[in-house]
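Take a look at the following structure, please.
As you look at this complex, bear in mind that one protein chain is not there, while each of the others sits in place.
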Amino acid sequence: MSKNEPITQINAMAQAPEEQPKQKSRRGVEWFAENGIFVFTAVLILSAAIFVDGFASLQNITDVFHRAAPIGIVAVGMTFVVISGNYLDLSVVAQVATAAVIMIAVSNEYGYFAAVLAAMLAALIYAIVNGVAVGYFKANAVIVTLSTTYVGLGLLRLLSGGSIFFGPPDGALAQFGAGKLGPVPYSALVLVAMTLILAFVLNRTNFGFTVRSFGINERATRLGGTNTGLVIIGAFLVTSLSAMIAGFVLAAFSNTAVSAMSTGYDFQALAAIIVGGTSVFGGKGSVLRTLLGVIFVSVLSNVLVLLNIGFGYQQMALGVLIALAVTVDALARRAGKK
Amino acid sequence: MAAVVEAKNITKAFGGVKAVDDVTVSVEAGEIHAVVGENGAGKSTLMRILSGIEFPDSGQVMVEGKEIENSAKDSIDAGISLVHQELSLVPEMTVAENIYLGGFPTSAGFTKRKEMKKFAQETLDEIGVQVDIDERISRLSVALRQFVEIARAIARKPKVLILDEPTASLTPAETDYLLSMLERLAKQGLAIIYISHRIPEVFRLCHNVTILRDGKLVYVSEIKKTTPQEVINQMVGRELKLDLESRRDAKPGDVVLSAVGIKAPGVNDVDLEVRAGEIVGLGGLVGAGRTELIRAIIGADNKTAGNVHITVDGKRQQITSYMSAMRNGVAYVPEERRVDGLAMTMSVTDNVYLPNRKDLAASGVINPAKAAKVAKELADRVGLRPPEIKREAGQYSGGNQQKIVIAKWLHKRPSFVVLDEPTRGVDVGAKAEIHRLVKELADQGTAVLVVSSDLPELLELSDVIHVVRDGKIMGTLDGAKADEKQVMGLAAGEKLVEA
Amino acid sequence: MTQQDTIQLGGGELSLWGKIKLTIARRTEGRGVALLAIILTVALLTEPLVFTAYQVTLGRIALIGLVALGLTAVILMGQLDLSVASTLAASGVVLAIIPDLTLGIIAALLTGLLVGAINAFGVAIIGINSFIWTLGMLFFLRGVALVISNEAPVKLTNADAGIAFGQPLIGPITPRILIFILVFIAIQVFVSRVKMGREFYAVGGNPQAAKDAGIPVKRRIFTGFMISGFVSALAGVINTLERTAADPIAGSTVLLASFAAAIIGGNYLKGGRGSIVGTLIGAGALGVLQVTLTLSGVQVPVQQIFIGLVLLLAVTTDPNNLRAVLSSIRSARSSRVKVQKPASEPNKSTAS
Partner (left out) sequence: MATNKEKKEAKMRKSRLFLAPAAMLAASALVLTGCAAEEEAATDTSTDSSSDSDSSADAGDDTLEVYALLPQGNDQPYGTTYLPPMQAKADELGINLTITNSEYDGDKQASECEVAVAAQPDGIILWPALADTIRPCLEAANNAGIPVWITNADVNPEDADLTYGYSGTDSYGQGAASAEMMCELADGAEIGVIQINGLSGNSVATLRGNGFAETIAAECPNVSILAEQPGDWNKDDSQIAASEMLTAVGIENVQGLYAADDTMVAGGIAALEARGENVEDYFITSIGNTFLGNPLVIDGKLDGTVFQSSSWDGENAVTGIYRAITGETSLGRDDDASVLYMPNPKVTIDNATDPEVAPEW
């Protein structure tokens, strides 16, 4: 590149944009919206450890991890769809069940390798159907994934006959499902590994970059030379593969599989993502936040069970939590705008 | 006769730049008053102040001698009706409903449909537009929507009607009709403020003309006492402050871009060539079809016909989509940088990274250090201030944002660069830097296509100027010899002043 | 200068056929009508019982469609309400736990209005995306229903009144069908004839223009969500009365079916486009489809696949989406057609 002599001359003319000093209170709200989840999670865990008997036991830590693992794996994957600005993938319900049933039913007959291949094929099909309809036809993601849920569950039930499938009690899968490293079950290690991998993909790869920038500004991303349709398919593919792994983990943990086993995973995963502070407007958010959201929701459920509080109250608490999380975010955005 | 509406000593500044500077305009009943000026001369801002959408920093607006509060509602109540340049209709409601949007006649909450339709029909009859009042707006042509907008303004029984470039989207026949309609309305006692760049229209229609330039009022005259030539002179009117030394010696090479028979919405069968090392300027008025033309050429919008080829290193490639344009070294600096150009909540580095992913991270994994290094280099090269590449793009001023948009394309060493209004809303210093960058690119052998409504800019930069009107190239001028009047004359529909 | 009195910009006089075509083109329910026609034809050929026992079919349509009608009011404004099914369940339980029937009905309906108001508060005042805010409400109300019902079905104190409620009133028309028709008429009149309802289209179609024209956008959002909440609660009341008991986990199939009905009926999720008639047609198509499939004894998984495919088709064949896809295909194809033209023409120029 040639040297830029004229620059110095012009520099003098250019005005530096004045930085507006932020008010303290506004900063407070923004800081809270940014980091609130860390504080909340820490406070919840600390107070539970102090006030709830048995919470801090090693066994209970294992239980919390068991609670968090499958839903967490779904949620960290679904974060990609949410960050791309497409609300959620309802069809994870069908995908998790499909993967679990395939894992046990197919591996019983043809071995693990064939099972994994078959499950990956299923994940790929889901991703392509969802991604093409949303990315190329610009159809609403909620309705598209709702219809693939119908079709997917219908197919699964038709093909599996609705039976419950068992793995051999001492098969590799069952051993993995029961295995622990200290108090940490292998499934939680999978969750941590998935979080790290997906955080890397989202923050450090070209693909993750386009997912984020698509969520912030679709048109600028397209004009930056991105095939935005492919980005959407990719986001759905990450979600589908995560749902597949969640299905494996779930199948390993219970060593059984049935088509109804993942009911409610769609909205539960989304709830964890929102509680973690990922914005449904797209762009803002991270996989790590989702992990925190999952931990927060799991710890909360765990504490409520330890206190022998009914299931109804747990659902109410989740609803209030979502409202609080988004309200703080909204107030912060408003403060930031002024 | 007393003035119906009077704007006294209006001043309004945006971020230190005076968009309107001490302007006074007054219009009498039955008068059609033209307000003309180049793009960005301050006409639209003045009209927004008149209609209460913007508040002036100083000065006052009087209607029939009474000062009005500055709010949209007060303006409407006082009898000022603005026909927006951007359409503000609800697409899925009917014509009649849009005419009465927000003010349907009702009884006990129920819309009095018959009455509403009758009123709407009367209004449309009054302006002589035949359109099915039960039709939904989304199914109407842009021209029809424009007439519905006018009907909506008329339905408020205004004393003053302001029209901002009403003929931009109309065919000659429709324009013809609109003008005679306005004459009729004026004869009935309506005061009309007519904003347009189109000089023939102004001369056919208006009684008086006010000319704004750079926010200042420079000329007021009865139309009978002036000539089109004089009006154009006054619009352009500034001293030729073009520093001739700042013009470069163009040494055009081979044809890089060749577009043949391009048709698209708003573009009517255009051929265009740009050579290596050459800057081609597209002049013309807002709405002439320039943006549509370049977007169709590079595939950012769909075209309906035509071929585009790019020749790089002797290889001739067809451009079928924006992706293929990108692959062949096309760089596009869009007009709407907030919507199309930048991800405002991403850092400078990320914005620079966006189009350079393949190059900066061939393996697909981002190397933050490398990305930061490139971003830093580019920020220095375009003179970003402050050169903090971790800052969010949205926190920079307009000029610096535009520098980021340009910077992100420089790393790839593009073979063909398209810039759409590269210095709109940009301060003087940044403008000079951007001009320098554009020339530098051309000197390095890049083919450059610039769309600009800023005549001095167009003349300074371009080796060749095409003037676009109604989606067609109306004339081609040699950039070194052309002057502002020639460009404006072609753009506004006058014959070439000096052939 | 030619002096014209009028300018003709529209289509001009139309033949009868032209008028019919115009009417069809103006409506948004096209796909819904086509789907309904196909389903009716298939039903007529395979299961004529769908028509002879029309009161049953109507009952099913009312079951699916009632909630969808309220939902449409919200969708017209470009918002979503995920809490409809939980509202239905919670208001049903509220009705059942109150011994006095009249009081129970009033309390249940007030619950719906309250839920609607809270939903609107989050969306219009705090400014939160309605999808997320009502998702929170979905969980919260589900919890409420479980808690106040003690996690078990609650029997109506006055079961006889419930059974009487399920009996046909006029001919084969049960109160459910009658209420459904009345609600349909009410909301249809509201959004097509009443100023306030008509402005829903403006709020959904061009919020800025609505605001500029002095329409109180926030108040309209409140009205819409309260309609949705009220109608969901009404559905909960009807279900609880007809079944003589309230189920705290009721409505599991309602949420998705009512969205499906609205979408098939041509309602645009971004707002501003669609109609209550469309929702009725969508509910009709879905209801007839379900009854036909039930009667022909098709396995439930096959029914699910079928409904899923219909929905996928409905959402991907939105005219706007199709037009966008086709136009980019056409654009790519146009490049491959060689342009033949003479070397020079007036009005056109080739640079340097």
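First chain written, first letter: the chains are A, B and C, and each begins at residue 1.
Just so it is clear, a contact is a pair of C-beta atoms (placed from the backbone, for glycine too) under 8 Å apart; a residue touches a chain by one contact, two chains touch by 3 or more.
As the structure is a prediction and not an experimental result, all values here were calculated from the model.
> Under the definition given at the start, what are the shown partners of the omitted chain?
Result for the missing chain's touching partners among shown chains: A, C.
> Have a look at A:Y112, A:F267 or A:F311 and name the one touching the chain we're not showing.
Answering carefully, the residue with contact to the hidden chain is A:F311.
> For the chain left off this view, which of C:A152, C:L169, C:L182 or C:V337 is in contact with it?
Once the missing chain is taken into account, the touching residue is C:A152.
> Which chain A residues would touch the chain omitted from the figure, given the whole complex?
Those residues of chain A that touch the unshown chain are 53-55, 57, 59-60, 62-63, 66-67, 70, 153, 157-158, 161-164, 166, 178, 250, 253-256, 258-261, 263, 302, 305-308, 311-312.
> State which residues belonging to chain C touch the missing partner chain.
Touch set of chain C with respect to the missing chain: 21, 25, 30-31, 34-35, 38-39, 41-42, 46-47, 49, 52-53, 55-56, 59-60, 63, 146, 149, 151-155, 159, 162-163, 166, 239, 242-245, 247-254, 291, 294-302, 305-306, 309-310, 313, 317, 319, 322, 326.
Following the convention adopted for this analysis, only the chains that are shown with their structure count from here on.
> Which word fits how the chains touch one another: line, ring, star, complete or other?
Topology of touching chains reads as complete, every chain touching all others.
> Name whichever of A-B and A-C has more C-beta pairs touching across its two chains.
Between the two chain pairs, A-C has more contacting C-beta pairs.
> With chain centres taken as the means of their Cα atoms, state the distance from chain B to chain C in Å.
The computed centroid separation for chain B versus chain C comes out at 40 Å.
> Indicate the residues of chain C shared as contacts by at least two other chains.
none
> Hey, which residues of chain A end up touching chain B in the complex?
Residues 1-2, 4, 6-7, 10-11, 13-17, 19, 203-207, 209-210, 212-213, 216-217, 219-227, 283-284 of chain A touch chain B in their complex.
> If we count contacts the way the header does, which residues on chain C are in touch with chain A in the complex?
Counting only chain C, the residues touching chain A are 80, 122, 126-129, 131-133, 135-147, 151, 248, 256, 259-260, 263, 269, 299-312, 315-316, 318, 320-322, 324-325.
> Please give the residue numbers of chain A that touch chain C in the complex, ascending.
87, 129, 133, 136-140, 142-144, 146-158, 267, 270-271, 274, 280-281, 310-323, 326-327, 330-331, 334
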